[in-house]
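A single structure is presented below for examination.
Only one protein chain is missing from this complex, and each of the others stays in its spot.
Naming follows writing order (A and B), and every chain is counted from residue 1.
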Amino acid sequence: MAIAARGLGKDYGPIAALDDVTLDIPAGQHVVLLGPNGAGKSTLLRLLATLALPSAGTLTLLGQDATRGDRLALLRRLGVVSHQTFLYDHLTALENLVLYARLYGLGHPGRVAASALEDAGLRGRAADQVRTFSRGMQQRLAIARALLHDPDIVLLDEPFTGLDRASGDALESRLRSERGRRTCVLSTHDFDRGLRCADRVVVLAAGRLVADRPAAGLDAARLLALFREATGQADPGGRA
Amino acid sequence: MDANARSAWLDRLLLALLVVLIPACLHAIFVVAPTEAKMGIVQRIFYFHVPSAFAAFAGIVLCALYSALYLWTRDRRYDTLACASAELGVVFCTIVLITGPIWARPIWGVWWTGEVRLTSTLVLWLIYVGYLLLRSNAENRDQAARWGAVIGIVGALDLPIIYKSVEWWRGLHPKVLKISGGQGLDPTMRHVFALCTLTFFLLFAHLLIQRYRLGRLADEVDDLMSARRRPSPAPPRPASWS
Partner (left out) sequence: MSYLRAVWLFAAKDLKTELRSREQVVTLLFFALLMLVVFNFAFDFTIIDFTTLGAGILWVCFIFSGVLALNRSFQIEREQDRIQGILLAPIDRSAFYLGKVAATVVVMSAVEAILVPLSVILFNFQFSDRIGIAIAVLILNTIGFAAVGTLFAAMTTRTRRGELLLPLLLFPATVPIALAAVKSTTHVLAGRPFARYSSWIGLSCAYDLIFLAAAVLLFDHVMEE
């Protein structure tokens, strides 16, 4: 199992953001997290990224207890993408990637960064500051940054938010090409894209896991019905 | 539950002692203690001023100790204690800062001077008011606890440096007060002073336990609510990520 969560919970003061979530994700599987706003998707991803400590339960990532032990070793095998880019506006595309290549201790940071830019189709803009990039280009660069160190697990929090159609399609095909190669956990409001990227659908509502199905055999209409039944909410929620 | 019962018992004992000691103190301060020859009646404010300063100091030191214990163990009870200590530190600091000028006005002819202890107390008061402000601005309980612990430790480390720097800054200022040693004090005065110090420490302990129990109850309510009530309509989203 790449990810094994047992009874995972997280409280923020009096409110449980996540409650008793048990989830096993085998290596290479792509899981899409669905749920209304505030269902706990982001909280779950934060716990998986070891950015927050669980208040209850255990979390094993890549066979290692995520709450103790060598956190830095674990971080080397995790990649995170959010709808925020993490990129520095006043650094060039290349400088951003080289910075992260160095932070991850990769050999030949310049070469690694250049080839990642090539893959992202941004070679022509390598020397331009990121603030001059369109939203779609920034997101491509953000994904290149997250995959720079070839992580085993990739966590994506609402990566489609704010992307135009073409950039969304590009991200989607990128994710589909990663199927089987890396473990991916993706949260989104976009049912269609979510279904196309994932092997498995997990629905959260009010901090709890309310549905867990294989993606195969589900279409958007069935998924919406499942979502309504599981969450009691009529629509997938706003675009956060 | 056992610890709770024990602390309740201790608290009742403290309360009973204070019911006797506080009137005894007032009697001792205003009736038994002789009027100081040069300063006159206003000198009696020392019996409040100095023990308050001791209690404030105790609050700050305890806050730092409990803060370190909290960061070490992540046991919320230590944080509740640290926060209670800081609050009491602020309360007793405030008493020091009010009684000091009341004494200084007739004796030195000014409300405020750069006297070392008074100035340092003011700086400390500002730091611990900042402590409480930062806590109240935190996103959640854990963040407030961690941030509070950091300020609590930094504040206590700062304490001797602030004192030293203010002392050097004032350089030539005459040291008017000789309050700690107590030599030269009339023996009756010394006894009254000792009684007041004891009473203030017991008062501090009583208030600390009360505040701690209140904090524990608040935590318990939090826990019950998180166990019973699902977040509706939406939990506070963490500031970052979506």
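Everything that follows uses one rule, which is that a contact is a pair of C-beta atoms (placed from the backbone, for glycine too) under 8 Å apart; a residue touches a chain by one contact, two chains touch by 3 or more.
Predicted model only: the values in this text are computed from it and were never measured.
When the missing chain is restored to the complex, the residue among A:L87, A:C184, A:C197 or A:V210 that touches it is A:L87. For the chain missing from the display, the contacting residue among A:H30, A:R46 or A:R208 is A:R46, taking the whole complex into account.
When you scan B:A8, B:I41, B:I98 or B:L126 for touch with the missing chain, the hit is B:L126. Residue in contact with the omitted chain (choice from A:G69, A:G105 or A:G180): A:G105. Listed for chain A, the residues touching the missing chain in the whole complex are 46, 49, 51-53, 72-73, 75-76, 78, 80, 82, 84-91, 95, 99-100, 102-105, 129, 145. Although one chain is hidden here, its contacts on chain B can still be listed: residues 71, 123-124, 126-127, 130-131, 133-134, 137-139, 143, 146-147, 149-151, 153-155, 157-158, 161-162, 164-166, 168-169, 238-241.
Basically, only the chains that are shown with their structure count from here on.
Residue ranges on chain B touching chain A, taken from their complex, read 139-142, 221-223, 225-227, 229-238, 240-242.
Those residues of chain A whose C-beta lies close enough to touch chain B in the complex are 11-17, 19, 37-38, 40-43, 45-46, 52, 82-84, 157-158, 161, 187, 206-208, 240.
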